[in-house]
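All protein chains but one are shown at their positions in the complex.
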Amino acid sequence: MFPGRFHYASPRALDEAVELLQKAEGEGKVLAGGQSLIPLLKLRFASPSILVDINNLPGLDYIKVESDGAFRIGALARHGEIERSDDIARLQPTAAAAVPVVADPIVRSRGTLVGSVCHADPQGDWAAVMIALDGSVTAYGPEGKRSIMVKDFVTGPFQNVLSYPEIAIEATIPAPKGDVAGGFLKLERRVGDFATAGAAIGLEFNAGRVSRAGIALTGVGGATVNAEAAAEALMNSSLGSDAVMRAADLAAEASSPKSDHRGSADYKRHIVHTFVRRILAGIATDQERAA
Amino acid sequence: MTQTADPRAGAPAPVDEIKIGGLGASRRRVEDNRFLRGKGNYFDDIVLPGMLHMEILRSPMAHARIKSIDASRAWAIPGVRLILTGEALATRNLGWMPTLSYDTQAVLATDKVRFQGQEVAAVIADDPYIAKDAVTAIQVEYEPLPPIVNPEQAVAPGAPIIRDDKLGQTDNVVFDWEVGDQAGTEAAFATADVVSRLQLHYPRSHPCPLEACGAIADYDRATGKLTAYLTSQAPHIVRAAVALIAELPEHQIRIISPDLGGGFGNKVPIYPGYVVAILASILTERPVKWVEDRTGNLISTGFGRDVYLDGQVAMRKDGKILAVKMNTLSDHGAFFADAQPSKFKIGLMHSAFASYDIPYAHMASRGVYTTKAPGGVAYRCSFRVTEAMFFQERMVQAAADDAGIDQAEFRRINFVKDDDFPHRTPYGFLTDSGQYNKCLELALKEIDYEGFLKEQAEARKQGRLLGIGISTMTEPLGAGNSREYDILGIKMFDSAELRVHMTGKAMLRTGAKTQGQGHETTWAQIVAHELGLPAEDIVVEEGDTDTAPFGMGTYASRSTPVAGAAIAMAARKVKAKARKIAAHLLEVSEEDVEWELGRFYVRSQPARGVSIQETALAAYSNMPDGLEPGLEAVSYYDPPNLTWPFAAYVCTVEIDPETGVWDVLRFVAVDDCGVRINPLIVEGQIQGGLTEAYAMASMQFITFDADGNCIGSNFMDYLLPTAWETPGWELHEVVTPSPHHPIGAKGVGECATVGGPAAFVNAVVNALSHLGVRNIDMPMLPDRVYEALTKRTDVSGAPPVKTD
Partner (left out) sequence: MTSLFEEISDPTPDDVPVNRVAITVNGQKRTADVEPRLLLAHFLRQGLKLTGTHTGCDTTNCGACTVLMDGKPVKSCTVLAVQAEGREVVTVEGMASGSELDSVQEGFKDEHALQCGFCTPGMMLAARALLNENPDPTEDEVRFALSGNLCRCTGYQNIVKAVLWAAAKDRGEDPTQAVEKYTAKQKGANQ
């Protein structure tokens, strides 16, 4: 309940933030929504020498949809703002399905998507969504900007590839080349619980067939699981029952859960299977209806 | 035109009891006025001049010998004023303290730690941040010992002795205890057509009030007086215990229990943190505040349940129960610290089957030590009645299934009949009253039992899993009487002191202690009912041992049955005196004075009267010769029997066969708690109780892994349902007044938590009964339900947690 001592700075410019981190020689931490970091500080699981609060950096709180349909989400866009975004609701079904089950409503008014992806909790929601959507993170550092695919960004439990003192400033969902479909399901024991198991799926269709597919899983491995083979199995299909079952089988195979108080490894794998199937079945129904 | 003379001509209109906030009024709560404005007065809101802050260092291990404690780095931190270890306490004979069950408990560990989270050292500093810095800087060297997380491990050959501190303790058994007629039971079993057997585990749970525990100890060297603001449901017990433990004279100890953010049994025991804070204040001569954090609360303070049942029911073919056998095995953690009447080692577990007419029963109970937190508190129940009723209703359902009889019909066959009271229960209690069948029938009608059974059969054909569960309960509420019930030798009565001021306003103090039950509102209603004073003219105070009359506090739903009765009796004493004053004022003899609510009048002359307020004025300004001035009374009430409320709960559920996730479709509750003082508050108690029942059935529990690590030591794993998961409750009532309570009321605060869980479990098991599933241990997490329905087996939830 009582964090250890640290210094605090609230820069007004991005370069200043990077500089502050650099001065801290690896001991600094970026504070955005703080909904994972501050609990860690309170439990004294983290003890940075300085917190560089980016909440007062101008112009990072955007949720933008480009003319080509790409989404750009700034580092200070809160979950709650994504939840209320008409553009997300209209155009990005995977994110729209995920956001109401991220943490709880009060945490959502503070926490950020970019922060969640950086936090890289193996049971987190956003990294799975972003991997399923081929999303990427934009990092800003002394060398300038670089873009990293989220599937390459999250490397392990609470680990990402940011190179200190880089700051993640944006998440991007690329422009779709077909009709967008998707979904997100997670088994949580209660609102605000981390996932026992969950699945994010992002698809694009061209002429009734899947032209892009992404499936990512949460809660079933040491890091968010990119179920590439499962996604591959859907390519060029029209989500017939064979393709759906094949994808569900491969997704379950891709997961490597541990048995614990949330359930056995077999159960979690089964949940992945069920959820992948349910999301795809739902999309197939929508597609039929649309056709 | 003839006119009948109005017998009340000239008399004021009768007082409307509901309007003055008397019995039966859904009076809005008085205490809300401060809570709504953020002006409650919880102990952590209190700041005393010069106050220091305490933080506790806890053991990371379940079982380990302490090799060394090095606090030198902690002492070096500016702002640290005192560091206490077990060794320091031992020099003052405070290393160990008595528990409420005649055992001992380490205050700060000296020899070894016996559960994860045990108190090892304490730091007192200028602010809690510094105290935490210092706690983190203390280095303790441990030598690990094998953990024991269930009774099987505890009694296994070669198991390490957990309580090697106790002379003569050669194993991990706390007690063996039995009750009932063993020979009669065996004989009845021998004649049975059907014997039904059920084994299960009621998991460890924690009362978990939203405010954790804590204290501010303030010792004044100049006066020799200790004042402690402390989260206690029973401040007078604390005063007695502190007098014994700290060797301070009782008149120099003042325990103040301010507003409590819930209790549910968690705030009955004396915890090491209180004792250390008191010692720290004595040593520093400054006020010391200790605020327990949530982890400290969940990992170390009084839990509830953790009992294993092996139960058997002997029946005739027609479903009539002939006898019941219950063997219980209970896990008490490292210290036997149950808060319970001393005569009964496993609480009132033997209240089981009190609502059924059963001639013979026997119970054998064994308690064991494990390397888990101590407790066994009455978590929203009257001392293990939650387990008793859960076991009863789970056994009844299994028995009905085994006999091939509908579960509702099976209960009808075996219920105690309405005209059979008082009734001797199979384990020897005497129940006072009830209309069991009426309650059940109302519940079945409201849920459309027959209709649901048809719907269930149809749904099954389509692969959908619907279930319906019934749970009925009666609960012994309101301990004592003093012959049977005491805690540490102190008899379980309660008290009230009523002072009516000159202007007819009044102050009422009791030995109970509200934690959200609304005593400030309802106690005034009892006085309003007895005296006709408007409830708003009566202020209620509780929790300060310097001013409140001695009482045993609030837990086990005893406030209304005992303190509530004391209030009625104190009011009646006041009324008796007021009658003498009224006779004086009306210039008639006392025998000619009649009473109607709020007013005395001369017999057959209703217009000649004086109000209760007028007698109050006279008590201070115009008292009759020979009568003491003043208008006040104290009553200590020792109840002749417990009160026995009844409830019938019916729940319908649907299970998702692919995930094991289950949803409550409907929940109908019929409660008979006798006369309801404030229906709004009674309903609030039932809704809250049902929610705790749902919590235990669905998600809330504490478990342990094989290394003795506590799982459920914070809100990320100790799951309390939110508004989103919690179902809606449909409440109904039946009223059977208690024949021996002054106003006919019975306890109610805990009925729903006690009776609720079995309704959920019976419903889920009912949905799976065609697959041969007889039991899923609570909480019925989706993975457990899925395992049961796919493997068609019972599912045990006993620790340790299964890992790869």
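As written, the chain order gives the labels A and B, with residue 1 at the start of each chain.
Note that contacts are C-beta pairs under 8 Å (C-beta built on N, C-alpha and C of every residue); 3 or more make two chains touch, one makes a residue touch a chain.
Worth saying up front: this structure is predicted, and the values here are computed from it rather than measured.
Visitor: Looking at B:G22, B:P203, B:G516 or B:P534, which makes contact with the chain not pictured?
Guide: Final answer for the missing-chain contact: B:G516.
Visitor: Which one touches the absent chain: B:N714, B:S769 or B:T793?
Guide: B:N714
Visitor: Decide which residue listed in B:P209, B:P235 or B:G660 touches the omitted chain of the complex.
Guide: The one listed residue touching the chain not shown is B:P209.
Visitor: In the full complex, which residues of subunit B touch the absent chain?
Guide: Touch with the absent chain occurs at residues 28-29, 31-40, 42, 44-45, 47, 49-50, 78-79, 126, 129, 208-212, 259-264, 293-295, 515-518, 663-667, 680-681, 683-684, 687-692, 714-716, 720, 722-724, 726-730.
Visitor: By the contact criterion defined above, which parts of subunit A meet the unshown chain? Give residue numbers in ascending order.
Guide: 1-8, 10, 31, 34-35, 38-39, 41-43, 51, 53, 55, 80, 100, 103-110, 191-192
Criterion: only the chains that are shown with their structure count from here on.
Visitor: Averaged over CA atoms, how far is the centre of subunit A from the centre of subunit B? Could you give it in whole Å?
Guide: That gives a centre separation of 44 Å.
Visitor: Could you pull out which subunit A residues touch subunit B in their complex?
Guide: Interface residues on the subunit A side: 1-5, 44, 104, 187, 189-194, 196, 258-265, 267, 270-271, 274.
Visitor: Which residues, counting only subunit B, touch subunit A once they are in their complex?
Guide: For subunit B paired with subunit A, touching residues are 55, 128-129, 131-133, 136, 293, 658-661, 699, 703, 711, 716-717, 719-722, 724-725, 781-783, 786-787, 801-804.
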